[in-house]
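Here the complex is missing one protein chain, while the rest keep their positions.
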Amino acid sequence: MSSHPPLVQTRKPGESSFCFLLVMGSLYLFWQAYKISGFSELSSPGAFPLAASATMVLASCIVFINTLKRPAAEGVRFVYHCFPPIVATIMALILIYSVVLESLGFILSSFAFLFITIQFLYRRSVLTTLSITLLALVVVYTVFRLVFQVVLPEGIVPEREILSSIKSLWR
Amino acid sequence: MKKTTITLLAALSLTSTLSFADYPTKDIQGMIQWGAGGSTDTVMRSIAPHVEKELGADLILTNKTGGVGAIATKYVNAKKADGYTLLMGAENPQMYKILGLSNIDYSDMIAINVLARGTPIIVANNDAPFNTMQEFIDYTKANPGKVKIGSTGKGGLTSIVLAMLDSQVKLDYISIPYNGDGPALTAVQGGAIDVMPAVLGATIEQIKAGRMKAISLVDVKANKLLPNVAPITDALPGMKSYLPWGPFFGVFVKKGTPDDAVEKLQAAFQKAAFNPDFVDLMQKRGFTIMNISGEEANYFLEAYRSTSSWLVHDAGFSKFSPEKFGIRKP
């Protein structure tokens, strides 16, 4: 993709293992595709997945071999250049967020997620973070839940009751 | 500040659970088994405004597609049985058990209303060298492996009509599966397939415009929308034992929903389905209004399940025998 410098002839740390994993994954998917209907008819449900996964196996092997041929890049460390702690932290936060989203409900979990990540990445006063978080949450909730009627996970907040009691006040 | 909100929330949730007498106290979510623009979607969206008026609450309709409707069915049954989540579906769940798709069908739920039933019809490309059921059978027999018939997957309307046909007369044809009757009917017009069993409502406009021809109505008597099309029993009297049969649309809630909520929903849907606008709409598309609930609905659902399950089982594409689930022979 364009957002990255064009491929250099060196090998980034982790690249060969990644490509190796792709070969292994492709082989596994090929096996799974084979299990759908074997090498039976050309019109069987498994024919197309077999062709696609065979292509994956082939292409990933070529990539893997080509990668091995390249010299390893110097002065590039996996932990620093490829997978820095900040990426790992944010990934973990997103993971926690999506795990608790259903049980805690959209409002509470999103509030916590936004507050923590903005505080962590933006590093301003708590008040600034709090107001940005609330503003964003109100906008997203209004657009998705109220305008487009996407019933977001309610979790422990009885949203529909609150909404209808607000509506009845208004009526 | 946070504490007070939490107390407020707790109080609110408490009052709402206590005051079941006032069902509905909040928006009701309707899960539609099929995608936007499909016939189930259209029927449900056209009745919903009338129901909202009766109930005095908003119905939020959501399409939740997948697994021939099994995903929506599973979702509704995973929710609380409080009458705030409705399943709006078609006939498919009645085949889930024998096809091994799910262990929940409509007999495990409470029927709020079975709104309407469709009539199957067999249509053909205008250039097909046959015009009636008898001619179709004769032609297919004379040219084995030539006629291309569209289908829409196991357990769908097409497969059941073909299974009925198969029980009467053995035909050798090419079956070409499509992803829904919309694309298949387009293929009939374009000549990619010759014949297609479908629901009357989906074909009526095309037949009237002369873009495809009706071969036979899969019913015991002619329909007033197409008075010139002979019922299939004229050519195959043996079909009488299965008919009338047809896909249907219904609204269901999870078992265990409080009686009060069920009654209110049943009353609201019954009144809404009598609305002249709705009745007119359905009749124009060739649907027969049923508007039944309670015992009557259960009887209808059971009859549908037993006919279709055994047909599919005898045609050899069921995963399990209907006997396993105590589905009696028709």
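A and B label the chains in the order they appear, each numbered from 1.
Quick note on the criterion: contacts are C-beta pairs under 8 Å (C-beta built on N, C-alpha and C of every residue); 3 or more make two chains touch, one makes a residue touch a chain.
Assume contacts and distances are computed from a predicted model.
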> UniProt protein name for the omitted subunit, picking from "Aspartyl/glutamyl-tRNA(Asn/Gln) amidotransferase subunit B", "Alpha-D-ribose 1-methylphosphonate 5-phosphate C-P lyase", "C4-dicarboxylate ABC transporter permease" or "Spermidine/putrescine import ATP-binding protein PotA"?
Replying inline: "C4-dicarboxylate ABC transporter permease"
> Which one, B:129, B:183 or B:256, makes contact with the chain that was left out?
Replying inline: B:183
>> For a quick check of understanding: of A:27, A:108, A:136 or A:162, which residue touches the chain that isn't displayed?
In response: A:136
>> In the whole complex, not just what's shown, which of A:24, A:68 or A:94 touches the removed chain?
In response: A:94
> Which one, B:68, B:81 or B:235, makes contact with the chain that was left out?
Replying inline: B:68
>> Using the document's contact rule, name the residues of subunit B that touch the chain not shown here.
In response: 35-38, 41-42, 45-46, 48-49, 59, 61-68, 70-71, 74, 99, 101-102, 145, 148, 153-155, 174-179, 182-183, 186-187, 189-192, 204-206, 208-209, 211, 277, 280-281, 284-285
>> Touching residues of subunit A against the unshown chain: what are they?
In response: 1-4, 6-7, 9, 12, 14-15, 18-19, 22, 26, 29, 32-33, 36-37, 41-49, 52-53, 55-56, 59-60, 62-63, 66, 82, 84, 86-87, 90-91, 94-95, 97-98, 101-102, 106, 110, 113-114, 117-118, 121-123, 132, 136, 140, 143-144, 148-153
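FYI, only the chains that are shown with their structure count from here on.
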>> Looking at the complex, which residues from subunit B come into contact with subunit A?
In response: 9, 12-13, 15-16, 25-27, 29, 57, 60, 62, 84
> Any idea which subunit A residues touch subunit B in the complex?
Replying inline: 149-151, 157-158, 160-165
